[in-house]
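Every protein chain of the complex appears in place save one, which is left out.
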Amino acid sequence: MDLNQLRKVAAEVVSRDDVKYLIGWRRGTFGYRVAPYFVEDAAGVDELIFSPLCISNLATYLTLVEKLPVPRGQEPDKRKVALLVKGCDSRAVAQLLVEKGVKREEIVVVGLPCPGMIDRDLLAEKYPETDKAAELRWNGEDFLLVGEGEDIVIPRAEVLAEKCRLCRHPNPVLSDITVGEPVKPWAAADDSGVAEIEAKGAAERWDYWEEQFSKCVRCYSCKSACPLCYCEDCILDRLDPIWVNRAVNFSENTAFHLARAFHLAGRCVECGECERVCPAGIPLGKLNRKLAQTVREEYGFEPGLDPEAEPFQASYKPDDPEEFIL
Amino acid sequence: MSEQFKPNIVAFLCNWCTYAGADLAGTSRIQYPANVKIIRVMCSGRVNPLYVVNALQQGADGVLISGCHPGDCHYMEGNFYARRRLKLLKELLEFTGVDPRRFNMSWVSASEGHKWKEVVEKAVEDAIAAGPFDQFRRRQIGW
Amino acid sequence: MTEKPKLGVYICHCGINIAATVDVEAVTEFAQSLPNVVVARNYSYMCSDPGQLLIKDDIQESGLNRVVVASCSPRMHEPTFRKALQEAGLNPYYLEMANIREQDSWVHQDREEATAKAKELVAAAVAKVRLLEPLTPREVDAEPAALIIGAGIAGIQAALDIGDAGFKVYLVEQSPSVGGRMAQLDKTFPTLDCSACILTPKMVDVANHPNIELLAYSEVEEVSGFVGNFDVKVRKKARYVDVSKCTGCGDCAEACRVAGRFPNEFEEGMGKRGAIYLPFPQAVPAKYTIDPERCLFLTRGRCGKSPKCVDACQPGAIDFEQKDEIVTFKVGAIIVATGFDVFDAAKKPEYGYTEFPNVITGLEMERLVSASGPTGGEILVDNGEEQIVPKEIAFIQCVGSRDQSVGNEYCSRVCCMYTAKQAHLIKDKIPDAKVKVYYIDVRAFGKGFEEFYDRVRREGIRYVRGNPSEIFKRGNKLIVKVEDTLTATPLEDEFDLVVLAVGLEPRADDRKTIDLLRLSQSPDRFLMEAHPKLRPVDTASDGIFLAGCCQGPKDIPDTVAQAKGAAASALIPLARGKVSIDAQVAGVIEDTCRGCGFCVSICPYTAIELVEINRMGHMVEVARVNEALCKGCGSCSAGCLSNSIQPKSFRDRQILPQIAALGGIK
Partner (left out) sequence: MSAMLLHKEKWSEFTGKLSGKNLWAPVVQGEMKKFAPVAEGDPVNLEEGNTTVPPKALLFPQTETLYRFSAGGEELELPEADEEIILLGVRPCDARAIALVENLFRWDFDDPYYLKRRELTTLIGLACNEPELNCFCPSVGGSPASTEGLDILLTDLGESYLLETITDKGKALAEECKDLLEEAPAGAVEQKEKLAQDALGKIKWSVDPEGIPEALPQLWEDPLWGRVSAPCLGCGICTYLCPTCYCFDIQDEIEGSAGRRCRMWDSCMFAEYTKHTSGHNPRPTRRERTRNRINHKYSYFVDKFGVIACVGCGRCSTLCPVNIDLIDILRQVKAAQ
């Protein structure tokens, strides 16, 4: 990845009059951390990075940034928001366009073909984080941990993030500007995580998820980090009617997670943010990926590929599967 | 226990086909188990799939949803949406280990009083086999 | 709005229909214990005047503001009780019903179980009714016109009645002429009136009526909208004849190069016609039509040097350039009078209908005895060797009726009598004929029917009780193999002609009508009425009515009666000039709407659109419902992620407490 080229493009974009800021990543404050970074002017681009640690999905911020009331007589700021997107992130943007969460004219999409991201936890297990912010690079197929003395090559298979192992769309599906050459998509691995659970009996599956959901502290980071969970007034927070009680216990946690996963069925782009941010390590991605798999295999539909697509749950085909119906 | 167990089943029926079919079963004095309690909605498309989750949480051992046969929806398309949504929910429930026998969906027309009986019997049989669903009860939460 | 709910719960005994199985006292006591319940009573018939009065008095005296009635299905009496609430000054939508008859007392026998279930259903209704909102039905103007689909006797009669009442009628008929099945009949039972004599004047009337626009040789392609405001699209098929020029002289038909080559549908295939034809001499409109599948010019692009019909037609009415024409209009009500098909006798191969030319159907017999028929009214049949006047004639009843093996469990209601009539007509024309009728039961239930049946038997027609198992040929005779079940005698009777009294079936193209108008079918596959007894001409869709055999087999007087009933019903919105729009439509909570448009995609009625609103200085899109188009199905709601679109009376906040109550949470 030629960072200079990225920074040059970013500088051009943020210098445009019709662009408010560009959302990218910068090196974090320690270890393998990377922070989302809002670049407001060309001077800020020097801190921009794109590395195998830039796993987070910045499309989340398109709907997260609050729209404050506009004082009477004033106009809202209608400048565009620019953001860097990997393949999976771009699918979130496409899905947002489908459901009018953002409008095409409100954004400038800078596409970054993505050779795959590192799972920070896997990396830290082998090479513990330190108080210094580490630098990681792509090195052919593998990754390179840039050391103070010598660099360390880390084989791809050891630390590649699960979502990247399963990735079918490493190149952005839409962008206004693309930086870097398209990468050659690799053969997506089988979703062993989902398959493992499917292989269990019903009771065993229940026990598995009971343990998982019991851990939930309902911090809502899964909801917050998801680029497609953006209702300003989530039904799961509502008091009238109450779908899920605020109380934290297995019953409510389960209802919460079922509802969350269901609302993403046919919409989830498998960016993995929910699972990544969960402090309790609940494998939420499996729930979403299971449904995404059903949608893909039984309905031949993959969300987030076509910004003009019909929303999955708001459409039907006369010959949709119905073998389950009596 | 299973001999004693009388499952509690909540059913969501569309007004035009299955609810009418259930009425017809009544008019025809077709006897079936009393475990299924019906909530009338105008169309199976009205059934928010999260109702199923909610019903299981609030005390149902099984949930049954029934509407018009494909192509017969009083509102033209509602049952097609219901079919797609509830299939996804069914997959999700199964994946999380909810016994698939707790959820049934059927097409029963206004003239199929007998089919309604069969569907009820199947749902009851299934729920009995699945057993009480106490693990997920909101009510079971203590202090 | 925030007035504390004060509930009245009324449990109906329905005589013993409910009370025999459900312990109504126990349910009443239970209801009394539920939150917000001020009054709980039970009564023998809640729907009766005194029953309703109980509710009204309580509303007025105890200040009830919500009512639960536990009785029969809301599909039965919801309007009744809504009206009672309204009369007592309460909003009619503050009512919830618990169906403890059709869905409880009638389907369970165990008193304890049925009572427990009744309690739960009452608890669920109580839970919901507290959260119901007052609604006001809206009124919109009704288009003062009606669409009638099908111009048989039912459609014709309905059209005349509505037209006479002073409203516009669009009468759409698929075939080139009005008249339908009745036009094919010779005489009508039991009076033996000439069918054509009584029908033809009405046919002419519809053609000339100032309020009736006859769209013959046309098909309804699209119907949208709702009662009072249906938008209709009709395709007028090209006749390739300019009807304004055609005088009906028939020169063209005579000239046609392929004249007399094709079976005439009107004659049940016994007569022949050419590519340009008039279905029958009394056809209305009396205009010729070119059959595009038969015409040489239309199929091959040439017909000799020039088409003979063109040459023959003095007024120059032939127009091969003619195209189908689309006509659109608005109506306030629709009557479906699409009629029936006769049972296809080929489905009973044991009777040899396709094998032996002298095994014919009842409808073919009608044409055979008709003076205007293919033989000019002379009964002549082909026994396989020659044309003969049959002397030994059999009728077999219930062919395709009351027969599960062909999927028709029902009685076709007309076959017994048309058989008796035809037997009589044969006796009339061939006095020395021996006529036998094989029957299962004779159903002569109508006015003058039994008398007619008696008369026919006195004329020497022999009735043999038995269902023939087979017809085969021996020499030049047909042998009917049957057991006379009254004497338990196996018989092999010889005949020159066997007439199969075929029954009536739903039209093969009913599916199109069903899809067009979202109708339902009864188990017998005929179109379904809204209620078998109390709403026999209504459908489940407001403003759409049924007349004639599309709803089920019936004879002419019943058809005419139903047509007049349908016309009277259709006239209600037309005459009132207004229709009520159900108040139970969807509404949008704009504050939480994300403007994603899922509901817009979902709505089958295009009742929802996205509109831009100013939200705190930002222009955002939100959904908005056109209440006149919304039918309240709620599919939008279940697809809305923020639950911002909700059908009134079926909101999540009203349904979730029902679920809780049925789950056992009181």
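Order of writing sets the chain letters: A, B and C. Residues in each chain are counted from 1.
The rule is short, and it goes like this: a residue touches a chain if its C-beta (ideal position, glycine included) is under 8 Å from a C-beta of that chain, and two chains touch if they have at least 3 such contacts.
Computed from a predicted model, the values in this text were never measured in an experiment.
The chain not shown here is touched by just one of C:A196, C:I581 or C:A661, and that residue is C:A661. The residue from A:D151, A:E211 or A:E310 that touches the chain not shown here is A:E211. Counting over the whole complex, chain A has residues 28-31, 33-38, 56, 60-61, 64, 66, 68, 121, 128-131, 211-212, 215, 217-221, 223-225, 237, 239, 242, 245-249, 276-277, 279-281 touching the chain that is not drawn. In the full complex, chain C touches the omitted chain through residues 34-35, 127, 591, 660-661, 665-666.
Everything below uses one rule, namely that only the chains that are shown with their structure count from here on.
Note on chain placement: the centre of chain A and the centre of chain B lie 36 Å apart, centres being C-alpha means.
Separating the centre of chain B from that of chain C, both taken as means of CA atoms, is a distance of 31 Å.
Shared interface positions of chain B, defined as residues touching 2 or more other chains, are 49, 54, 57, 71, 77, 81, 85.
Counting partner chains per residue, chain C shows two or more touched chains at residues 602, 639, 643, 652, 656. By the touch rule above, chain B contacts chain A in their complex via residues 49-50, 53-54, 57, 70-71, 77, 80-81, 83-85, 87-100, 104-107, 118-119, 122, 135-138, 140-141.
Taken in their complex, chain A has these residues touching chain B: 194, 197-198, 200, 202-210, 243, 245, 247, 249-252, 254-255, 258-259, 261-262, 265-266, 287, 290-291, 294-295, 298-299, 312-318, 320-322, 324-326. The touching residues of chain C, counted against chain B in their complex, run 73-76, 99, 101-104, 106-110, 113-114, 116-117, 120-121, 124, 514-515, 518, 520-523, 528, 540-541, 584, 602, 604-605, 631-635, 637-639, 643, 647, 650, 652, 655-656, 658-660, 662-665.
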